[in-house]
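A protein chain is absent from this complex, but the other protein chains hold their places.
Think of it as A and B in the order they're written, each chain with its own count starting at 1.
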Amino acid sequence: MSSRDAGEPGLAGWLAAWLDERLGIGEAVAFLRHKTVPLEGHTVWYYFGGVSLFLFGVQVATGLLLLFYYKPTTDNAYESVQFIVTQVPFGWLIRSLHSWSANLMVFATFVHMFSVYFLKAYRPPRELTWLTGIALLALTMTFGFSGYLLPWNSLAFFATKVGTDIAALVPLVGPVIARLLRGGDQVSGATLTRFFGFHVAMLPAAFTGVLVVHLLLIQRQGMSRAIGARDEPGRGMPFYPGFILRDAILWLGVLGLLLTLCTFAPWELGEKADPFASAPAFIRPEWYFTFLSQSLKYVPGKIFGIDGDAVAICVFMIGGAFLVLAPFLDRRAARGEPSPLFTAIGIAIVLFMVTMVTLAYVKPY
Amino acid sequence: MTSPVDAELGGTARARRTYAALLCGVTLLLGSATARAMSALDAPTAGTAPSMAPVAAPTAAAAREDSCVTCHGTLADRLGAPVAAMAQDVHAEKGLSCSDCHGGDPTVMDLTAMAPERGFRGVPERAHIPEFCGRCHADETYMRRFDPKLPTDQLQQYWTSVHGQRLRRGDHKVATCVSCHAAHGILRPDRAQSPVFAANVPGTCGRCHANPEYMAEYKIPTDQVEKYTHSVHGEMLLVRRDVSAPACNGCHGNHGAFPPGATSVAEVCGRCHVNNAAFFGKSAHKPAFVRLGLPECATCHSNHEIRRTSDEMLGGEEGAVCRRCHEPGSVGHTAAVRMRDAIEHLKRVMSDTETMLTKASAMGMEVSDEQYALREEIRPQLIKVRTETHLGDPGRVAAEVDDAIKAATASQETAQRTLAEAWARRRNLVFPIALIVILMLLLYAKLRQLERRTDSDPRRR
Partner (left out) sequence: MDAGGDRGVTRRRMLDALLSGGVVAFLGAIFYPVARYLMPPQVREAAANDVVAAKVADVKPNAGKVFRFGAAPGILVRLASGEWRAFSAVCTHLGCTVQFRDDLERIWCPCHNGQFDVAGKNVAGPPPAPLEAYDVAVKGEDVVVSRRG
């Protein structure tokens, strides 16, 4: 509340004044009023970072609630999730919210990443913001991968099997990574324990740490402006109230969407995993990994005498490295000039991913 | 058999073996009568009348050098083949050697080893094969030392079989022991490569019984194996490799193979299909079938081509087995229609319930209790009712069906309640969504208001 509002009578006014005196809310609001968000044709893309952040909040809240009933053992994991969705009041909602918002969060994070990429917002001096962002995306996907196994249903079990198999394809360190992930040579109860540990302890700690740095960097440097945008003082949108209230409205909309999805398409539980059963005919990882798994299906067994899958994994790793290093490679953007080459590469990557994900759902074989 | 012997051969023994082989070869070239005698399966050898005297203890022969193996091991074709085949033979496994069946003296290193005075029996005539094997296999005292649980009545049973009876009458085309078990290289029946391993039995019987040329003179069908292959039992055994499913011998017996005949079909089928046979035994069909000479179960289910049963077999429509005897309008026809209708009614209630439960479950509702009841309590009742149709009593079927429907209806009501609750959740979504929309609108109004104020704020300009 501004200093003017603090002068309002009544309990609210008194409370506002009391807090302002101790916390300096007025200063903060005044600061936020002066902080501006660039107002351009691309402004809509700036919201996806906020949406990702909101969805992360939903994840934390629902995740904490799920911990009250979830039991991370092969004997009880499936049954405890079943208990949550069937016996606990609103358990179905909490569980569905957690699953759905996880998926929307991955989606929003991808959109956020690509919008930053196409606007070349990674260019100096925001390289660190970009790097922490990529780290957050990787962590988000790891969150998804580890969380997918936790209900211990057969789809997740076999998807994890396939996923860790793909990890094992990485040259040299692959087998070690796969063993480390699985806690053994096979996906088993040990894997469940590990994934639980990753999902509820290590990843949240790491994510929070990187997120704080990411947000501080944005705060420190302000939001990037598109290349070639004319510098017009006063043309920006004030962070408060303009951006924050719009964010709030959007977040509410996202929450409404989430609730609708959860009610009309509650996340399935499937059948309990049976490690000794043969894999179901139709297994596929979570959609955000399908661009990987689907493209591996088209890779020939041998490329120049080397294992085809290993070559493909290397190509993906080079792709990943390219994204990480984009701010350092894109010299034109660093000079503030348009860099159509990087835009083209980005479009190619997006097209490739969209095609593969679509194929995984339309024509898996 | 060759390998253990080989392993024990010293240098001198090997030299001796070479000599013996040479000797055998020379003798054969000369066309010795003895050698020719043992060369052909069908050619009888002098003095091979089956002797029922049990052979000596088997183990001694195996350890020492065996002139049968030494000589025949070097021979080609028919004369040498048994040596190789015996390597995996169950008899060899138990320490038995050639002489334990064929007689003679394996310690003698020349052709006199096969002299009749040394107890040489040579190759049995086809008609004498059963006794040849039975010399040991029908001797309980002798067999006990290998496996006390092994039956010793195969020979006795064989003589009661159609094969045995015809053999006695001089028909040499019928199966003897070696037709199914092979002569050398006999495997235990539980070994998957054995011709009498459950899944191999239809093929083994079919070698003769599915050969129209071979069977021509017997004037019996040769399509049993073909039909069996398409039957529910054949599919279980041959495709799904469930060795508990009956092969030919499951119904016909093995050593005492005989067609079960009209009077004992129900007994045979009833050994596994207990309830069906019991109900049929109490039904009005039983005496009628006996009077008409109909082969009980096989009348409706066929014999070799027993298809997986279906509810379509019951009832008054074309294609239902009941229609073969019961004309529309007859008492039997009405009864069949009543039973079928009752079953169809139960099936409808069950499938409705299942659809509802699946839907509720897809909507995130807990219905595992009802699903369990449907699967583990009501479905067995349906199976029971299907079995009870063999009693041919529509009143009893209707009563059983009513019980099952009562249980299914209870499940259905729960499913309905659960579905209603699931729909309520969807309806109730209106409230949070309305709240969210209102809040969004209010925030938007506030935003407009604040922005208007900020725009006109002189401090910002």
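Just so it is clear, a contact is a pair of C-beta atoms (placed from the backbone, for glycine too) under 8 Å apart; a residue touches a chain by one contact, two chains touch by 3 or more.
Given the structure is predicted, the values throughout are model-derived calculations rather than measurements.
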Residue, one of B:118, B:207, B:273 or B:396, that touches the chain absent here: B:273
Contact residue for the chain not shown (choose from B:150, B:239, B:399 or B:435): B:435
Hidden-chain contact residue, picked from the options A:17, A:55, A:94 or A:254: A:94
On chain A, residues whose C-beta touches the chain left out of the figure: 12, 65, 68, 75-76, 78-80, 82-83, 87-91, 93-94
Where the unshown chain meets chain B, residue by residue: 242-245, 271-275, 368, 371-372, 376, 380, 383, 431-432, 435-436, 438-439, 442-443, 445-446, 449, 453, 456
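By our rule, only the chains that are shown with their structure count from here on.
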CA centroid of chain A to CA centroid of chain B, Å: 56
Chain A partner contacts - residues on chain B that touch it in the complex: 362-366, 368, 425-426, 429, 432-433, 436-437, 439-440, 443-444, 446-447, 450-451, 454, 460-461
Sites on chain A touched by chain B in the complex: 33, 82, 85-87, 92, 96, 234, 238, 241-242, 245-246, 248-249, 252-253, 255-256, 259-260, 263-264, 266, 268
